[in-house]
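Heads up, one of the protein chains got dropped from this complex, but the rest are sitting where they should.
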Amino acid sequence: MENSTPITRKQLAWIERVPGQYWALAILLLLMPLFAGDFVLFQIFGWTFILGMIALSLMFLAGYGGMVSLVQMSVAGMAGYMLAIFGDSAVSQVSQGWPWFLAIPMALAIACLFATAVGWLAVRTEGIYTIMITLAIAAAFFYFTRQNYDIFNGFSGFNSVVPPSLFGVNWRDPVAFYYLTLFWATVSFLAVLYLSRAPFGLALQGVRDNPRRMAALGYNVTAHRVAAYAFSGLLAGVGGILLTWQSTQISPGTVGIGAAIDILVIAVMGGLRHPIGAFVGAFVFVLLKTFARDFLLIVGLGGERFQLLIGLGFLAIVYFSPDGILGLWAKLRDWQKRDPLFEQKERNL
Amino acid sequence: MRVFARNHPIWTAIIAFVALVFIWLIFALWPPFLVELIGRKKVFLSALLNGITLGGLYFLVASGFTLIFGLMRNVNLAHGSLYLLGGYVGFFAAEWTGYWLLAFPVAFVVVGCLGVLMQLYVFRKLEGQDLRQTLVTIGISIVLADLMLWVFGGDFYNIAAPSWLSGPMETFFATGTKRSTGELIYLKYPLVRTVIFVAAVVLGVAMWLVLNRTRIGMLVRAGVDDREMLSATGARIQIVFLGVFAFGAGLAGIAGVVGGTFQSVAPGEDIRFLLASLVVVIVGGMGSIPGAALGALIIGVAEQFGSVYFPTYAVVLTFLIMVVVLAFRPQGLMGEG
Partner (left out) sequence: MNALTSSDIPAQTVSENALELTGMTKKFGALAALTDINIAVQPGERRAILGSNGAGKTTLFNCITGDFQPTTGTIKLFGEDVTNFPPQERIRRGLRRTYQISLLFGGLSVFDNIYLACRGVSRGRFSFRRPKVNDALMASAEELVRVVHLEDVRDTIVAELSYGQQRQLEIAMAFSGAPRFILFDEPAAGLSPTERSDLVSILTGLPSHMGFIIIEHDMDVALRVAQSVTMMHNGRIFKEGSPEEIENDPEVQALYLGDDHE
């Protein structure tokens, strides 16, 4: 993990500390609606920000905490489901019809609690079991939502789940939705970045690197891990609510095993070392998913072989660049630093 | 077991009591009030036997999984894909040769070879990086699943049991009395399921014997305890790893043939049996063959009883058991902790 800046908050200098690339990116993103069409804003970027947030919750647990959790999509789905159940949807026999300012906090709270409970179940064993346990719980949640009709409306799930028209804005309008998801993606990104250098985040990294030492220093290792799950639950929950609004529906398919593994693929593909990796991975994934059919047809394979493409791509990344795209980028930068002209000059001296 | 009884007298008493109740339920003729309460004894016995034989199948899949994990600390999430491949391969082997029994060695060899390839060209390169290996198995499972879908399509393949194994057999469990003569009626149960279950038990016992009574088994167990120590003794640990992975994979392949005979081979079964393996080893304890057996039995029986008596919540029962074990004994019922 990169660690060149000191922990303290220096009031004036922080603006100077933000690298130029971030400013360029921020301006580009803010002005995007000027030159991008509705499809790009709503589908490509909206989905990127949403999947990025959910993948960010995984990155937080895996990159800073050393815990690879496959339950993040389930937590997101739980938030979406609870929103549909406590708020409004077309399934009036289940939905409670609470106003948004009650339904949304409730959905987030339940998602957070769910994540905490899963965390408590998963962290008291060796790290390598975490993948197994969270995968099993994700599967359980999927099967339960599919079979339970009283609460989760089984196979069909919920539809017509829409955001409230706050300030007279239709938040599913492409431009509005774009800014909404951009806002929450930025907030979660900055929150994770900030937290990583706060005592909680540092302690989490300590637990990742040497839990035995942390215990010997007086930290309650289990409590820190569970708290990390709780925070990640909040991130995934926000993503889940936005996801539900984007497609106006939620069903068991949203929280299936395939979806859970997609989040892992996104996080690993982007790179687990830095929060931006989650969004990089999400962007690449969304592009692939949108344009893969055409690409596959050009290459001569059937358009349905998307999973094969993703699987091979994932294998390639894990095999050759386990730090994901960010890792490739870092290697590229290091390689570029070796300026051939400079080396030439040195030899001549 | 005696040590367990001494250290946990209350649990031992509870388990003994439950066992006695079960034995009575199985062998005694049920009084009318019980039939009113739970249903017919035939249903109960069928569910129990189905659960036990399903447990045999789960044991076959899970033991390969736990063996690979126990020795190489590799959570092989492609294990379900290996199972499915074994099912397809076994189906075609049985179809083309006409011999059901041939399906087993063919599936074992084909899937075992795939296991050898995986170990040689993938895992050996990533030695020591447990998480990365697991991620690779996820990638492999995605690729394999799609390849199999491409080649075999989405149909359900059912491996037909041979004629000398099909049909019911008489068991010694009495379900009632003939009203006319007062003779006992015995439960009839599919022969093939019984035979496969017995085979699974034999295989399990054989594995346990090999692990605990042979030199090879000793090497494997030593490797489970301390990998570095084993390689330091000069034992050719790579060969041991290779052998164990190939065997574990082959076992999954055989399980695929069994599953194809019991139920069917189709896309989605890979995930289903991977999850079953996960739940079984979480409940039974990682790296333990007896643990896999115990876990498989519990999960198999729970699943069957669930689907018979609480159909809408069958899945919940199994996962509830898993959650309870995780909450109170995270290392599994027979795991070291």
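Order of writing sets the chain letters: A and B. Residues in each chain are counted from 1.
One rule holds for everything that comes next: a residue touches a chain if its C-beta (ideal position, glycine included) is under 8 Å from a C-beta of that chain, and two chains touch if they have at least 3 such contacts.
Worth saying up front: this structure is predicted, and the values here are computed from it rather than measured.
S.K.: Relative to the complete complex, which of the depicted chains are touched by the chain excluded from display?
M.R.: Among the chains that are shown, those touched by the missing chain are A.
S.K.: From the list A:G127, A:G206 or A:P322, pick the residue that touches the absent chain.
M.R.: A:G206
S.K.: If the hidden chain were put back, which of A:A90, A:L166, A:V187 or A:L217 would touch it?
M.R.: The one listed residue touching the chain not shown is A:L217.
S.K.: Provide the residue numbers of subunit A that touch the chain removed from this figure.
M.R.: Looking at subunit A, the ones touching the missing chain are residues 1, 3-4, 6-10, 194-195, 197-200, 202-203, 205-206, 208-210, 212-220, 223-224, 227.
The rule we apply is simple: only the chains that are shown with their structure count from here on.
S.K.: Averaged over CA atoms, how far is the centre of subunit A from the centre of subunit B? Could you give it in whole Å?
M.R.: One centre to the other, that is 35 Å.
S.K.: Inside the complex, what are the residues of subunit B that reach subunit A?
M.R.: For subunit B paired with subunit A, touching residues are 73, 75, 77, 122, 125-126, 129-132, 134-136, 138-143, 145-147, 150, 271, 275, 278-279, 281-282, 286, 312-313, 315-316, 319, 322-323, 326-327, 330-331.
S.K.: Taking the touch rule as given, give the residues of subunit A at its contact with subunit B in the complex, in rising order.
M.R.: Those in contact with subunit B are residues 68, 120-122, 124-125, 128-129, 131-133, 135-137, 139-140, 143-144, 147-149, 257, 261, 264-265, 268, 302, 305, 307-308, 310-312, 314-315, 318-319, 322.
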